[in-house]
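One protein chain is absent from this view; the other protein chains keep their places.
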């Protein structure tokens, strides 16, 4: 029972502080025979890397991943894979103000109250830098899925920044990689650009909504009742820094639907069941149906803004605080590759769990 | 690693099918010396019981809980507590239609595909009847919290039925127990009554949004990064039948807030930190702040409606299906006591985890 | 993380006190499609039942097992299986002496110190009665192994009672079921009979050594480094009441062997590797080789004897204690069916784990 680990058979433990010597991930349970190489993992990390546009934090980290174990002759051995990322750019002087002060909206105060000690540099363990380790782990998970379920595709993108959502009718998958926002809607990308420029100059920030879809996932994944696929996905996304809500399929909107509107009717196709719609988001009773798995989550705005805020110090003194240094007008942007990584890890875990528990789908239809 | 269990130190395993001999919960890790008696647990179960109003399923189950172990002279011993509820009203003839057919929106098809065998009576293990076991477990958790953190209060209520939400300005805690909907807004309760009467007559159903608040929770609960309090709460609520989204604090709305709007500023009060607002929902960095913990989730409408739906049979034949028998126009109503039970279980778990990991809050302020 | 559970994918939680209403086992992860029936489980329980000869405790319990969930149409569904055994013969007046006194060699004092409350009747949760639940669980595990690895055989037997060991040269498998001691050596059975008659009359008891062998176990089972097959077997056997040592293969004797004596040389047979000897007990590096898995453990003598012993009371008063009532001259005898049950549970767990983690052996030889 590690509280710094997630997963059942494919179990990932992350470690490391924002300004410590390094951070990384211990992967236990990657099946053997999966091609694993640092360059492939680096690709995924580079997509997440700070400093890619003026809209994300300007911390220059190479985020170079090193594989320390579990791989031999370019393949996983079935033994633990240790991934390490050294920290290099640790401009700690930016954080001098927070040795004594608790930044509102951050974990500073709760970490202090709970542990009685906190690495205040860059938020320590509570920093979003921890997600770099997740993305590295996600790279390995993707490689394993590539062997076990090669048809599975995982696509993450932004659907809303502040009050501005995309238009689903303009959804273009190829657009996602062409703008700094992972937006599938070119028009929305432009709107967001102007909007965030304004916020950045004002020293403010805003929240966002990220969506990640998994396609061609086989039916049968998920372990009811408490290892349901949607339960594990909800936990995975909720564990990402700054996330305040998770939705599956219709999400909150399901509350407004009637039964006659919501149920996805079933027909028979040449290769098995075919669904007329996907309000369920690809999961029924906690088990995948074979339809697209659609997960969405809301990221709150970063509280590290340039407006002075009221707070207290460790000695109980009321003060103001301005967090200088590097800031994200919209931390949600960086969460897109993280969402994909978590989806990959959870799916791999459930592929292994399914074959362990049941040995493969047992029920024929047709 | 039980996929039918949740919790870390206070670990609950539920078992049982809708129409099997019994269902129940195995509770492992209840601290010793907690007063546990069947009558107290029965109180919580009766609040959930079917047949209480014309708006919830008319299945007549006494839901009588029996304590089979772990209690001696009216107190928990620290050994596993087995709670059992015998099933008595199992009108299986209501379900004759679904031996071969898969009800759209239900887990019938996925359970069949995965396991190759399913107890089709009443949905078997996928039935919401499983939540009776959770409510019984929640009764024990409440008793333990009553010893360890007696000031904690857990209150669940409905905030939306279909498109109709409550007015927060009319929130009256005492109203919750006075209407059949757990509504804190008397006016909304009337609106919902008329709305659901119409749906029930039409043989349709609708979704809902449930909110559960925990008050006077000590700061410091939660085990980052993957045992965060909000992560465990999200998983707990998402695991409830028919839930499609979970929110903490502002939830999805956090996406639209700016940093200057969202951060809860901190002041110093006579007994410690005081927050000017609670956009965070009582949790920062995955650890409780001492503020109200606010969790919300959306329940989709039941798919067991009287309108004929398209589906297929096990042999792949396309047919129509009408699910006769007992139906809920709004299953979300029954989820309110379940939400409270899950909140109690997760909080107790984290109280124990916190004292085990850290021994109690270590950081002084002031 | 349940401390009252064992296993990874096939996870068993036992519950129940010696004199409580019932005891049982919650089985999570039995694969679907396994034939499970109460009569078959009853067979295994009857082999363990008290009252079978003058050498085991005279408590008359029918030990009737009831299946409460997880089985439909005679087959496991993949959902949790709840097995319950009602307690009927609870001659509590036999234990009146120990409300205040701690029986030396028993868990009375440690349970009191730790929990501050203990069900003193019959030892409560610390009673060997708990092993009835294990045997029931073992019955299900055997049924599952019968489907997945039908060639596997599990045979338990006694190899030593007090100072008297069997002669390996006289080992006769058919003899095991013909005497009250599970002895594979008829001559030893006679010696033990006389020896234990003497002890029983003297009101004393003695320890024993149990051995359990698993034959035709496929190679490849075991999950290094901390889920090694021998690690899980050691834990399984050590968790049985009164066990003080566990051996694999040569066991303690391995310390006296030289490298040239100990290594099992390997040859090639028609169907794969063949070993010239089995000092390893069927496990290398924590993984099964395909040879017989041989596990042995020592059971200490019961401390419930008729000789007065020095002890103290809860109030710290020094007193003498005689435990009257039902007594075993050799509790080790009852441990034989328990050892078989634990072997079955651990093997099933590893069969599932192996196929989940790796999907089946991947390395060809020849």
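A, B and C are the chain letters, set down in written order, and residue numbers restart from 1 in every chain.
Assume a contact is a pair of C-beta atoms (placed from the backbone, for glycine too) under 8 Å apart; a residue touches a chain by one contact, two chains touch by 3 or more.
Since the model is a prediction, treat every value here as computed from it, not as a measurement.
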Cross-chain touch to the chain not pictured, restricted to C:139, C:207 or C:337, is C:207
Filtering B:176, B:233, B:352 or B:365 for touch with the omitted chain leaves B:352
Sole touch to the unshown chain from C:151, C:172, C:190 or C:317: residue C:317
Contact with the hidden chain, among A:29, A:251 or A:285, goes to A:29
Touch assignment to the omitted chain, from C:99, C:167 or C:257, lands on C:257
Missing-chain contacts on subunit B, rising order, are 1, 9, 29, 31-33, 78-79, 224, 352-353, 355-359, 362
Hidden partner sits against subunit C at residues 1-6, 8, 14, 102, 104-107, 109-118, 125-126, 130, 160-163, 199, 204-209, 219-220, 222-228, 230-232, 234-235, 238-239, 241, 244-268, 273, 276, 279-281, 284-289, 298-305, 307, 309-312, 314-318, 332, 353-354, 357-358, 361-366
Against the hidden chain, subunit A presents residues 1-5, 8-9, 11, 13-17, 20-24, 26, 28-29, 32-33, 66-70, 72-73, 75-82, 84, 114-119, 124-125
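Going forward, only the chains that are shown with their structure count from here on.
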Cα centre of subunit B to Cα centre of subunit C, whole Å, reads 39
Multi-partner residues in subunit C (2 or more other chains touched) are 1, 9, 29, 32-33, 78-79
